[in-house]
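In this view, the complex is presented without one of its protein chains, the others remaining in place.
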Amino acid sequence: MTDLSLGGRTRVDRDRLLHLLQNYGVHLGVAVLLLVNIAITPHFLSAENFRTQAVQVAPVLVVALGMALAIGSEGVDLSVGSVMALSTSLLSLYLGYGMWIALLIAVLGGVAVGVTNGALVAFIGVQPIVATLALMVAGRGLAQVLLPQLKDVRDPTMASLGSGDLLGVPYLVLIAVALALLVAFVVRRTTFGRQLLAIGDSRPAAKLAGLPVRRVLILVYVCSGALAAIAGVLATARLTASDPTSLGNLMELSAITAVVVGGTPLSGGRVRVGGTVAGAVLIQLLTATLIKHDLPPSWTQIAQAVVIILAVYAARERGRR
Amino acid sequence: MKPNIFLRRTSGRSGRASASTLLAVGLAASLALTATGCAKSEDDDADSGDSTSASEGDAGQVVSSPGAGAETCVIGDYGAEKLDLKTATVGFSQSEKEANPFRIAETASIKAEAGKRGVKLLTANAQSQFSKQISDVQDLIAKGADLLVIAPLNSDGWEPVLRQAKAKHIPIVTIDRKINAAACKDYVSFIGSDFVEQGRRAADRMIEATGGKGELAILLGAAGNNVTTDRTKGFQEQLKKKAPDLKVVFKQTGEFAREKGQQVTEQLIQSKPGIDGIYAENDEMGLGAVGALKGAGKKAGDVKIVTIDGTKNAVRGIVDGWIDGVIESNPRFGPLAFQTLDTFTKGGKVAQDIVIKDSAYTKDNAKSDLGKAY
Partner (left out) sequence: MPSTTGHDTRPVMGAAVLSVRGLSKTFPGVHALDGVDFTAHAGEVHALIGENGAGKSTLIKVLTGVYRPDPAATPGTGVITYDGSEVEFTTPLAAQHAGISTIYQEVNLVPLMSVARNLFLGREPRGRLGLIDFRRMHREAEQALRDLGVRVDVRRPLRELGVGAQQMVALARAVAVDARVVIMDEPTSSLEPREVATLFGVIRMLRARGVAVIYVSHRLDELYEVCDTVTVLRDGTSVHSGPIAELDRLRLVSLMLGREVGDVRDEGLTNFSGNHDTEAQPILEAQELTVHHQLRGVSLAIRPGEVVGLGGLLGSGRSETAKAIAGALPPDSGRVVVAGAAVRTGSTPAAIRAGVSLLPEDRKAEGIVPGLSVRENIALAALPGLSRFGLVDEARIDRVVDTFMKRLRIKASGPHQRVGELSGGNQQKVLLARWLAMNPKVLLLDEPTRGIDVGAKAEVQKLIDELADDGLGVLLISSDVEELIEGSDRVVVLKDGAVVEELTGDAVTEDRLLRAIAAAPATTADPRTRGGDDD
C-alpha cells in the first residue's frame, strides 16, 4: 500500500536532487569528459577536433534514435547494423540512377526490414529480440549477396554529403541533429509518440484502452529501420565506399549502449532523446580520449562496460522509486 | 566474415524463431530479386575493365625458400599411393566467405588452376564456422576427393578429419594458415606467407620512405589474430634493428576494416598532428587512413603510409601518391598448390613448409604491376 506517497518536504527535495542526478548524469559525464580532455589532451580544444568527434558520432546517433523508439516500446532492434549494411549495398547498386534515387531505395530497404520486424513482433507475437535477430542475420546475408565486397563510391554528391559542410557544420552533423529534433518532436507532440510510450509501459493496458497497438509497433520498427538505413547512407558517404561486410558491425550494441546510458529504461515507457544524444556523445568522447592517449584497445571496452554498469545502476535507482 | 557466426545462434531455436527466419529469408529473397532486377551501379561499365581474373598476368606464387635444407616429404613416407593428378578429384575447403579480395582471389586462383589442368574440383565454404569446415571436409572426402586443399579457419581441432583422411590415404595441402599437426604424417605440406617477414619488409619500406627518423603510428588488425601479432612483431623488430630513431608513438586497432581505420586515423591526426608515418596491417585500414588524411586537408605524401596485402585499391593509392608502399600477401595459391600435389603424387620430393615469396609494390612498379594486384 502507499504509506510512502504522503510526501514530506525534505524527502521531496532529496528525491528531486537524486532524480536530477539520475536524469542528467549522462550530461554531467559529457561535461566532465570535456573538461578532463581540455586539461590533459593536447590539441583537444580545436574546431577541427570537435568536428571530427561530431562527424564520427553522427551515424551512431541516428541509429540510436531509432533504437530509443524500439526500446521505448519495450522492444529492441538488433537488425540495425545489418540494415546499415543492406542500405550501403542498395545504395551502391542503384547509384547509377543518381544519389537521390539510390538514397530512396536504400531507405525503402530499411523500411522493408522494419515492416518485417514489426509484423513479426505485432502480428505473430515473436519476441522483439528474436524477430530482429533473425533479420540481423538475414539482412547482413542479403547485403553481401547484393554486393559481395567493398566497392568505392565515386559519386560527387555522395562525397560532398560525407565531407561537405554548411557554415562550418558538416552535413552529417546537421542531418543527425535534424533527425534528433524530429524524433524528439514525434515522441512529445504526436499521438504516435504518446501511444508508443503507453504501449511500452503497459501493453495490456494500452490494448484495453483501444490503442492501435499493432500499427504503432510496426511503425516503431519502420522508423528504426529507416533511421538505420539513413545512418548507412551517411556512413557510406563518409567512407566514400560501400562495405557491406564490415559496415554497421556491432552497431546494435553501440546504439543500445547510447540509449541505455542516456537514461531510457529497457523496460519501456520512456524515450529520452536528449539523453540518447548525450549517451552517444559520451561513448564517442570516451573512445576518443582513450585512443588519443594511445591506451590499449581493451581499455576502451572496459571503460564502456563501466559506463554501462553505472547507467544500469542509475536506472535501478530510478526503477525503485 | 564476422556476422556469419550469428547464423549459428538462430538455428535450433523454437518453432516461432524458425518461422521468423523463414519469413526473413522470404523477405530477403524478394528484396534480392527486386534489387538485382533493375540495379544500376554507378560504374557498371568502368569497373569491368579493371576486374582481372586470377589467372591473368604472372599472378601465381613463387617459392621464397626452395627446399634447401628444409624438411621434405615423399609419398612413401606419407603412406599414400601414386596417382595421376589429371584423373584425380581434388577437394578444396575455403574457410571464410569470399567477401574480401583476399578470399575471392584465393578461391578464384584454385578454381582457375584446376580448370587449366583439367582436374575435377569440389569446393566448399565454411562461412567462418569451424564446425562447418570440419563437416565440409568430411563431405568432400565422402564425395570421393582423392586430394585435399584446405584453407583452415583454425589451427586446432583437426584430428577427426585428419584421421579420416589418413584412413583413406588422402594427401592434404593446407594453404595460408597452418594446422597444428605433424607435417608429412598428418598432412603433406603447408603453403603460405611468412607474416613476420611481411612485417619486416613493411618496416624496410617505412624506413626508406621516412628516411629512418620520426614518429610512427600502427593501425593494428583485429585483436587476437595471429596475422596481427606476426605483422606487428616483424615490423617492430626490424624497426628496432635498423632505425632506432623511428618511434612508434601510437598503436590502435582498426579491426582490418576501412571505416575503423579512418576513424582511428582521424583521432590520431588531431592528437598528434606531427605524425610522420602510418603502418597499416592491411590495405583496407590503410585506405581508411588515406580517407582521414584527405578529410583533414593533408596532401599526398605528407604522411607516409605503408600497408600489407596488395589489393588493387591500395596499389592504385601508390599511383596516386597517397601510399608509399604495399607489401604483397599473395593469395593466388592455385598454381603452387597444384604443382606441389602433382610433384608429390608422381613420387617427387616436396618441402613440408613452402613459404611463398611475396612481392611488393612501390612507386617504381605500381603503375606497371597494377594488373597483378587483386
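Going in written order, the chains are labelled A and B, and every chain counts its residues from 1.
By definition in this document, a contact is a pair of C-beta atoms (placed from the backbone, for glycine too) under 8 Å apart; a residue touches a chain by one contact, two chains touch by 3 or more.
Keep in mind it's a predicted model, so treat the numbers as computed, not measured.
The missing chain, though absent from the view, touches A when the full complex is examined. Only one residue in the set A:L45, A:A205 or A:I302 touches the chain that does not appear here, and it is A:A205.
What subunit A contributes to its contact with the hidden chain is residues 1-12, 14-15, 189-192, 194-195, 197-198, 201-202, 204-212, 269-270.
We take it that only the chains that are shown with their structure count from here on.
Computed from the mean C-alpha positions, the centre of subunit A lies at a distance of 34 Å from the centre of subunit B. Chain contact summary for the complex, subunit B toward subunit A: residues 1-3, 6-7, 9-10, 13, 16-17, 19-21, 23-25, 27-28, 31-32, 35-36, 39-44, 97-101, 104, 220, 223, 249-253, 255-260, 262-264, 266-268, 270-271, 273, 284, 287-288, 291, 295-296, 313.
For subunit A in complex with subunit B, the touching residues are 41-44, 46, 48-49, 52, 56, 82, 86, 89-90, 92-97, 109, 112-113, 116, 119-120, 124-126, 130-131, 133-142, 144-146, 148-155, 163, 235, 238-241, 243-247, 249, 288, 291-294, 297-298.
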